[in-house]
Structure formats: C-alpha cells, structure tokens
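Here it is: the structure, laid out below.
Other chains dropped; remaining ones untouched in position.
All chains are identified by letter, namely A and B, in their written order; residue positions are counted from 1 within each chain.
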Amino acid sequence: MVTAFADNEIGYLLEDFILQGGVDTRFIKWKPYDGIGRSVRNGLNFTERGYGVRGAVGVSDRANTAAAQLKPGDVDWDGIFGKCGARWLHTGGIFAALSETTAQVVLEACKAAKKHGTMISYDLNYRPSLWKDIGGKERAQEINKEIAKYVDVMIGNEEDFTACLGFEIEGNKENLSELNIDGYKRMVEAVSATYPNFKVIASTLRTVKTATVNDWSAICWAEGQVYQGMALDGLEILDRVGGGDSFASGLIFGLLSGKDYQTALNYGVCHGALAMTTAGDTSMALQKEVESLMKGAGARVQR
Amino acid sequence: MVTAFADNEIGYLLEDFILQGGVDTRFIKWKPYDGIGRSVRNGLNFTERGYGVRGAVGVSDRANTAAAQLKPGDVDWDGIFGKCGARWLHTGGIFAALSETTAQVVLEACKAAKKHGTMISYDLNYRPSLWKDIGGKERAQEINKEIAKYVDVMIGNEEDFTACLGFEIEGNKENLSELNIDGYKRMVEAVSATYPNFKVIASTLRTVKTATVNDWSAICWAEGQVYQGMALDGLEILDRVGGGDSFASGLIFGLLSGKDYQTALNYGVCHGALAMTTAGDTSMALQKEVESLMKGAGARVQR
C-alpha cells in the first residue's frame, strides 16, 4: 500500500489494520505530527450502518490529511514497479480528488507503471462533494480523461462514465435496476473507441430495496464481449460500506490469477457481497469462502 | 415535559435523556426519595427485542411511581399554557390509567389547555392490565369519555375506540390487516358525531408478519375526509417499541408546522417507521431523514 499517514497513534492504528491484512507497509510515508493536527492529520470516515428504511449515514473527515498532501516526487514509483516487482496498480477517483497534488501523483504513478508494463486499474468513483471546491465536474473530467489514457481496467457505473469521462448513455433507467444490455454495450463500445487502451470495463449493479436488502450484481466488457456477473438478488446487507472496493479487489484477484473474464467478474461480485455481510469496509472472507459462494453453495453451516 | 420523578440517580438519568432531546425539564416535579423506594419511585419498562418468530417481551414496572402520584393542583397548567406559551398538549390513556389521580390531572390539564386555546391530542392506548385494579373497562370508558370532550386530535385503533369510548365497528378484520375503508369511515363518522370537537382522528395500521417484518401505515380522518398514509409494506423492524409514540409525535409535528393533513399523516408514518429501525423507544431521526423517507428516498447511503 502506498499512502501517507501522520505519525501519531491514529496512524499506528491504521498501520496495524493494514499489517493484519498481510499488506506491505514499507511504502507508507510518515509525516511528522505537530501535536494538534493543524499541519497534517489522518483521514477519518464515520459510518452509521443503515437498517431497513433507515439508510446508512457517512461523515467523511478528510481535511488536511497526510495522503492529500502527497505530491509528485514523494514516492519511488520506479522502485515499486521495478525492483520490488509490484504486479498491479489500483487507485481511483477518490484519491485523485483529494487535492490538486494527488491527481498529479496518480498520473505520475500511472506513467511509471506503464513504463514497467504493470497493469493499471482505476475506479472512477465520482463524488461531487470531493470536486466541489477544486474545480467541480469540469476539473474532474479534465483530470480523469488524462488518467484514463493509462488505464487497463476501468471501473465505474454509468453516472461515473458520464460525470468523469463525458459519455452520455441513453435508454437505461437511472439506477440500472433493469439493465439495458444493448444500451450498456453501446456505451462501452463508445468508451473503448475513445480509450482503446481499456482492456476491461466493469460496473457494479446495485438496486437498493432497503438498507438491509439489495439486489447486487456486476457487468463487464472485455475484448469486445459483454459478461454478466452472478445476480445476487435479495442480498442481505449488514454494512454496505466496502462493497464497491471489495468488488474491485475480487475482480483484480481474478485477473491477476489468470482466470477468464466471467470467473474474474464473479470473484468481484461474490467478494463484494461477502464484504457487505460483515461490519467494516474491508473483506474478511477467505478465498475458499468466495469460491464457495461462486459455486452457489448458499449459506449452510460448515463443520 | 410535565411529569414527576423520584429524586435519585434513576431520576437523574431520565432527566439526562430528556435534556439530550432538547426538551424543557423545568416542569418535572422532583419528589424526595426515601432511600428504599417504598414511598415513591421512578417507573421502569424492560423490553426484550423480538426477532422473527420470537416476539418482543415487555415488563412494565410502574408501581408507586412519582408520575402515578401526580394529583390535581401539582402542576401550574395556567402558567404552562399561558405565560410559557406551550402550543400543544399531548397525553394519553396510559398516563390516565396510572392511578385515580392521574386521570384527574389529565382532565385538569385539558381544561386549562382549552381555556388558553391550546391544541390537545390524546392517544387512547388501551391496556387492559392498567385498568384491571382500578375499575376495569367500565372505569376506562367513564374517564376516557370525559377526557374526549376536550380533545382536538384523537389517536387510537379500532380496539381503542371500542374499549375506551364504546364504539362498535363491524366489517373489519380484527387486526385491520385488510383495511375496510368504508367501515373505517362509518366508525369515524359515528365518532365525530358524538365528539364534534374532534378535528382529527388517526390510527396506525400494523400487520405483524414476524417480529422482524411488519406492514406499517396509518389512516386519518379530518374535516370529513379520510386520508390514507404511506403504506410501508414489509418494513424491517429492529425494535418495535416506540412506533406508536413516534407516529403521534410525527403527526403532531406536521400539524403544528401547518402542513396539510396528508403530509402530517405521512410525517407520522415515516417518523414511526424510523423509530422502529433504531434501538430504544425514542426516535433519533433528523427531520430531513423523515422527509427523505416521505419522498420515498429508499435507503441509499448518504455521503
């Protein structure tokens, strides 16, 4: 993981969680804490889980974070993709929107990855609130369009493609609850015509029935073909935070492991689903649990 | 809030919860605690939440409470409705049934409110166990009929109107699961003929599928017309305690804010629904959250 933390107990706690996942922490940049958090702090995200008709509520508390202060030159990307041999770069539109400099850091990373032949995935993840004070949708498009030129696996829903990359798709209902396969195909064809570097374009499909029950699936396009992921209708949700990120990591795992596109997509769908059955935004599912769900194993007790 | 508490740590805890809600505690009457609870105590209500086929269980522990000992003359109602300018009096059949004197306190309050032109709402809330030792259903009717003469907004289900006010309605199934609008209309017409002072008559409609899933709605009559509230079918329930009271407060909020009857009724339905998605009997929902549900916003995460 490449990021930056303020050098205080909150940062140590974050490091602890990262270590717990078996993730390498060597590339975390520690910035000196000033004793008050005025010059640099660690980002926080508060979530109140939803239940039934009461939706989840989130408060994002990301002013002045060490991560937002990252700037070109801070990270030894060549070392990471070269000597260390990192096989994949995943980042997205939230990090790019943290500050003027983080967008530049994303570009710098993408260029270095490209140079070393490292695969790049990017989750558009458009959040209007993030762009509001730093140029709005116009600036979001400018940056995302530049980044998109380097991306191999582009993740986003239709709203993301519209807001971040300027594509308009007609004929689909707003929340994709009834997917218009033809419309989707037309959109990805337009997208891939503009960005011939995209090898995979993937979107999660979520229909919120209540905070506790969602229909959940995903769709992807790869090498001219559209794949529909497993449809987990009526999925029971404990904590929806992390569903999208766990979809991305499941998909990337599948692709990195050399699975076919359909299988990789289902890793994404099932990993995302399992992440939403546990508290917190990370997935604690084992690979075998994801695969068991992919085989439709239902939810019998294992003993 | 007008009530009485024993002057001990349980009472201070109750005061703390009331303050937390931004409610005025000046009119709480503190009665000296005797060190054992023999002469006066604070009421307790124990609830075990239900789940699926296991219904919620409640133990009401209300012997000898300071509130039950309230008697006419204890409260300066003229000050409250006059100088302090309280705009609404809400009380109900549970308080009226606590003791012989609390029924008198309700009447005293209603008369004072009427004198000052303050609106009065009353939730019939018939509980046979409360009336058992103090005169039974007969006494319940005697008192409620007297109180009803002062009420502007009367809340109750059909069983309440029958048990407390002596009206019989035919043609409806017991639990109102399939509402007979015509029967309801006939009942409220009979009721409003007897009590021409009623401006609004409102009932919650709940069909218990399991402890975890209820159909929830409400209906009201106002100025000769019947309004049906939003129907929240398949509502997921975390803790059903407080649904009825939160319906009442939502409805009153709507009426006090000058909304039309349909809107006020929906405030009641949605506020009651949200109260049942959180633990405890009070609602922690923000006004904007209630209004978002009224617009059918579902349960998407807010960020």
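Simple rule for what comes next: contacts are C-beta pairs under 8 Å (C-beta built on N, C-alpha and C of every residue); 3 or more make two chains touch, one makes a residue touch a chain.
Because the structure is a prediction, the values reported are computed rather than measured.
Colleague: Can you report how many copies the full complex contains, not just the 2 shown in place?
Modeller: 6
The rule we apply is simple: only the chains that are shown with their structure count from here on.
Colleague: In whole angstrom, how far does the Cα centroid of subunit A sit from the Cα centroid of subunit B?
Modeller: Comparing mean C-alpha positions, subunit B is 47 Å from subunit A.
Colleague: Quick one: in the complex, what on subunit A touches subunit B?
Modeller: 50-58, 60, 127, 129, 208-213, 240-241
Colleague: Which stretch or stretches of subunit B touch subunit A in the complex?
Modeller: 232, 235-238, 270, 273-274, 277-278, 285, 289, 292-293, 297-303
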